[in-house]
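Only one protein chain is missing; all other protein chains are in place.
First chain written, first letter: the chains are A, B, C, D and E, and each begins at residue 1.
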Amino acid sequence: MPYVNIRVTKEGVTSEQKSELIAGVTELLQRVLHKNPATTVVVIDEVDPDNWGIAGEQVTLRRKRGE
Amino acid sequence: MPYVNIRVTKEGVTSEQKSELIAGVTELLQRVLHKNPATTVVVIDEVDPDNWGIAGEQVTLRRKRGE
Amino acid sequence: MPYVNIRVTKEGVTSEQKSELIAGVTELLQRVLHKNPATTVVVIDEVDPDNWGIAGEQVTLRRKRGE
Amino acid sequence: MPYVNIRVTKEGVTSEQKSELIAGVTELLQRVLHKNPATTVVVIDEVDPDNWGIAGEQVTLRRKRGE
Amino acid sequence: MPYVNIRVTKEGVTSEQKSELIAGVTELLQRVLHKNPATTVVVIDEVDPDNWGIAGEQVTLRRKRGE
Partner (left out) sequence: MPYVNIRVTKEGVTSEQKSELIAGVTELLQRVLHKNPATTVVVIDEVDPDNWGIAGEQVTLRRKRGE
């Protein structure tokens, strides 16, 4: 029954990687909290780097500087 | 003043259906909690089935199996 | 499979009202989008009126003025 | 370490405006709560006006009426 | 830089279990997406079972029936 929301920047996450994240989080909740995988929901939000800020600036700018 | 966030998979939700969801949730909050519809906010997020996991796997895979 | 998050101020919402909100939203998603009620998740967050702002001020202040 | 999520309708927000929002919120949290800007995260979600409801109806309809 | 929000019912989650969830999710994001652990944020929300609905009813009721 848990709900997990993973938010990352949209920078080429593949379908296989999404599948690994979903399986990994669901397994973690089963192992640590004994949650039923059948009703565990995981939603991945991919966010435009222009819309993601850290340290007061857009990720887009950090990527341009090679960070 | 309530804020409601409805998250569903992006699978052909029409504008009319979105309109019904918004009207329905707003009416429900007015009826049950006497909330003022004028400041009730409803936001619908449509999520790529590749990014939505249940039971440890992507909805995309479930749809391929006909579920 | 939908996930719905209802956020309201914490001002005496009863268990019966929560039950009505959960049943009402689940029924709405079944009627409008044919979503399976068995996997529809609804989470209600009750927020301290001191932590909720509208029109640039805390709800606590508006309540003191009788709004 | 704070996390701030700004949700607005998708109506031509420019990259410069996003940059101003990110810088402004980060500065505000530093000034008011002494939060370290280096780990302050700000995420802006732009939402289709068809998916945003207020007063029981879609923003799209309000825009058509000139509101 | 990822932000992960884990929402579960408030039913005796220990500090050790929270620690395991935080470490596990951070490691998963590093392994699958090469995300820097230093800026990965994980927030756990524990929700009153009265406020969590599944299948149209409160978790509280399901627990009373032994589910």
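Throughout what follows, a contact is a pair of C-beta atoms (placed from the backbone, for glycine too) under 8 Å apart; a residue touches a chain by one contact, two chains touch by 3 or more.
From a predicted model like this one, the values you see are computed outputs, not experimental measurements.
Q: Kindly name the visible chains that come into contact with the excluded chain.
A: Counting the whole assembly, the omitted chain is in touch with B, C, D, E.
Q: Mind listing the subunit D residues that contact the chain we can't see here?
A: Subunit D touches the chain not shown through residues 1-9, 13, 17, 20-21, 24-25, 28-29, 32-33, 35, 39, 52, 54, 59.
Q: List the subunit E residues touching the unshown chain?
A: Contact residues on subunit E toward the absent chain are 15, 18-19, 21-23, 25-27, 37-46.
Q: To test your reading of the contact rule: which positions on subunit B touch the chain that is missing from view?
A: Looking at subunit B, the ones touching the missing chain are residues 1, 3, 39, 41, 43.
Here is the rule we use: only the chains that are shown with their structure count from here on.
Q: If we look at subunit B and subunit D, which chains touch each of them?
A: A
Q: Give the chain pair, either A-C or A-E, that is connected by more C-beta contacts.
A: Between the chain pairs A-E and A-C, A-E carries more contacts.
Q: Rotation angle for the CA superposition of subunit C on subunit E, to the nearest 5°?
A: So the angle, rounded to a multiple of 5, is 120 degrees.
Q: Using mean CA coordinates as chain centres, what's the gap between subunit A and subunit E in Å?
A: So the centre of subunit A lies 14 Å away from the centre of subunit E.
Q: I'd like to verify one number: the distance from the centre of subunit A to the centre of subunit B, where each centre is the average of its C-alpha atoms, in whole angstrom.
A: Roughly 20 Å, centre to centre.
Q: Specify, in ascending order, the residues of subunit A that touch 2 or more different other chains.
A: 1, 3, 7, 21, 25, 39, 41, 43, 52, 54
Q: All pairs of touching chains?
A: A-B, A-C, A-D, A-E, B-C, B-D, C-E, D-E
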